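A quick write-up on the structure given underneath.
One protein chain omitted, others in place.
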Amino acid sequence: MSTAACAGVRPDSAHPWVATPATIVRIDQEVPGVATYYLELCDEKARSDYRFQPGQFNMLYLPGAGEIAISVSGDPAAAGPYAHTIRRAGNVTGSLWQLKVGDKLGIRGPFGSGWPLGECQGRDVVLVAGGIGLAPLRPVIYSLSKWENELGRRVLLCGARSPETLLYHSQYLQWIEAGWQVETTVDRASPDWNGHVGAVTLLLERLRSVDASRAVLFCCGPEVMMKFSAMVALRRGWSADRIWISMERNMQCAVGWCGHCQWGPAFICRDGPVFRYDRIAPFLDVPGL
Amino acid sequence: MAGELADSSSRKKEALFANREEFARIVPLLRERGYAVIGPTIEQGAIVYAPIDSVEQLPIGWTDRQEAGMYRLERRADDAWFGYVVGPFSWKQYLFPPHTKMSESLLTAEGWEFRAVEDDAPMYAFLGVRACDLAALAIQDRVFMNGPYVDPVYEKRRRRALTIAVNCTQAAPTCFCASMGTGPHCRYGFDIAVTELSDGFLLEVGSERGEEIVSGLATSAATELQMAEAHQRRARAVAQITRKLDTHDIRNVLLSQLEHPRWQHVAERCLSCANCTMVCPTCFCCSVEEVADLAETRVERHRSWDSCFNWNFSYMNGGIVRQDIRARYRQWLTHKLASWIDQFGVSGCVGCGRCITWCPVGIDLTEEVAVIRGEAT
Partner (left out) sequence: MAEKPRLAVLKFASCDGCQLALLDLEERLLELGESVEIAFFLEASSRIEPGPYDVALVEGSITTPHDKERIHEVRRQSRFLITIGACATAGGIQALRNWADHEEFLRAVYAQPQYIAALEKSTPISDHVRVDFELRGCPINPSQLYEILRSLLHGRRPRTPAHSVCLDCKRRGTVCVTVARGIPCLGPVTQAGCGAICPTYDRGCYGCYGPAAQPNLVSLTSHLISTGVSQQEVVRTLRGFNGYSPEFRAESDRLAPP
């Protein structure tokens, strides 16, 4: 599998296992159980060297609790601090949850392949996000909102369990103003919800504003949702080599050494997390791979 | 040149001969130059690689009898120094150690301070590296040194290590290096290569560092007769290799058979105990754990060998990905023989046979592959 050429510039560290200190400068509560942590690298040189590509991730380290891979969810063009949207799930995120503004933690990164923005050139772009899967896609929204080259239609299809768990919903208006068509759907509607109910793949099914034959699809969410989104896209006329998905597995080293994130022929950390669909499609169908 | 890995393939030096007494001096010679000499020696009922300070600690006059799930030491009829194949250890013990303290974190008034831990391993001289293990070293080089990131522990140890290879003059029934194209003849990646003869050793120099060591021994140019004996002995090893693994198109064959019924068949026998991955000279999976005081103000990160056979190795928030032994054995075998090629450009298997011998229930990967290929039932 070819590694996507999306290497970012990482904090200057002679030792790939050793973290660089960072300070939490802001915490935004997003939706229940999800918050965005804005991290500023403490070291000045590390700060000025740091760049990331949309879709890449950092390893956040809390000594004692451990490390966790979190995608960078902010604007790649901004010089920092760097946004990391985190869902409280396990031991490490639980410990992160106890931190306050001003607290410090460790950071390594960025790692992995990013979304291939170059492929969007002159094409319609559809982003399909499920739940917190919108976090790794948000840098794409920022980047394509100020895209200066030729671009077709820009569509964001967003699914969540319920209306109150639609991530970043306060920004949707901004994105619409920047030219995005934003469609949302929820699994379980509340009484005041007037929007779509059902899987996000339904939005993709019904999407008529883009020319599937020349559109690009970036998809991030639960594995089964990405699999079905790709199936729908193929049926709608997308070419398999214009679909990208972002995979998730446990990661410990982030550099292809520890073996934890292996998936078929790939290391998710090194060859992914963003994969072109046609290259990994057969493996999505194999349970327990 | 120090720090350069031996590239013996580019050297065409004539072979030299050293008698046993003279070759025995290589150990003190290496020690004088600051090397910690690691060589084969008998411990715990097996031939392992451990520090030695004299050739007398080699398993002189011993051999190993191996088959699937069985290893025994036996007396030889002669006093050969290298008359056995590979044992339960591999050189990865020394380059990618089972436990490593990787970093330290200290909570100060200014917040966390992160430090790398300086590795203080000695400069190793590996005596008795077989062809399969030379290939294994080259594979781990690709994993730890030749990608975009370099593992500092591995790299430092590896660049300083001196490699004295030994050509096999016999093979075990578990050996299949010939199928993997890695042996039994040592052709690259050594500083010195040795073939044991009836009355001494034929030496080939593979690097400047090797040359410097050999120049400290009294040697003579190998005679035609000695060369012929070396050739004959190496040919004996080739002839003794009976086990085969068909590597033709193996990547596609295995990755297209992810739902083959044989995976369930092997899962019924496999203990998922991780022994195969531990004895494998190329397996590199590891886990990192936090070692801390109760207040968590001084924290160390320790890296330890781990294995894809461990039930929770694939743990993530959504649960455990490889939930049964079938999925875990499939992961190991397809990674070793197929997806390794995608990841590192070579197979992860060198045909040393350790995983066959040291499987407590004698599972043989060559047999599993043959069945998946449809060649056996």
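Note that the chains are named A and B in the order they appear, and that numbering of residues resets to 1 at the start of each chain.
The rule we apply is simple: a contact is a pair of C-beta atoms (placed from the backbone, for glycine too) under 8 Å apart; a residue touches a chain by one contact, two chains touch by 3 or more.
Keep in mind it's a predicted model, so treat the numbers as computed, not measured.
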{"item": "Absent-chain contact - pick from A:94, A:195 or A:237", "value": "A:94"}
{"item": "Given B:129, B:274, B:321 or B:352, the one touching the chain that is not displayed", "value": "B:274"}
{"item": "Residue among B:34, B:61 or B:98 that touches the chain left out of view", "value": "B:98"}
{"item": "Those residues of subunit B which, in the complete complex, touch the missing chain", "value": "43-46, 48, 69-73, 87-89, 93, 98-99, 268-275, 278-279, 292-296, 304-307, 310-312, 324-325, 357-362"}
{"item": "Touch list for subunit A against the chain that is not drawn", "value": "64-65, 90-91, 94-95, 98"}
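Just so it is clear, only the chains that are shown with their structure count from here on.
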{"item": "Between subunit B and subunit A, distance of the C-alpha-averaged centres to the nearest whole Å", "value": "39"}
{"item": "Touch list for subunit A against partner subunit B, complex", "value": "1, 7, 14-21, 23, 42, 61, 63-67, 89-90, 103-106, 248-250, 252-253, 255-260, 262, 264-267, 270-271, 282, 286-289"}
{"item": "Complex interface listing, subunit B residues touching subunit A", "value": "102-103, 105, 107, 111-116, 143-144, 147-152, 255, 258-259, 284-288, 290, 292, 296, 299, 301, 303, 306, 308, 313-317, 321-324, 326-327, 330-331, 335, 338-339, 342-343"}
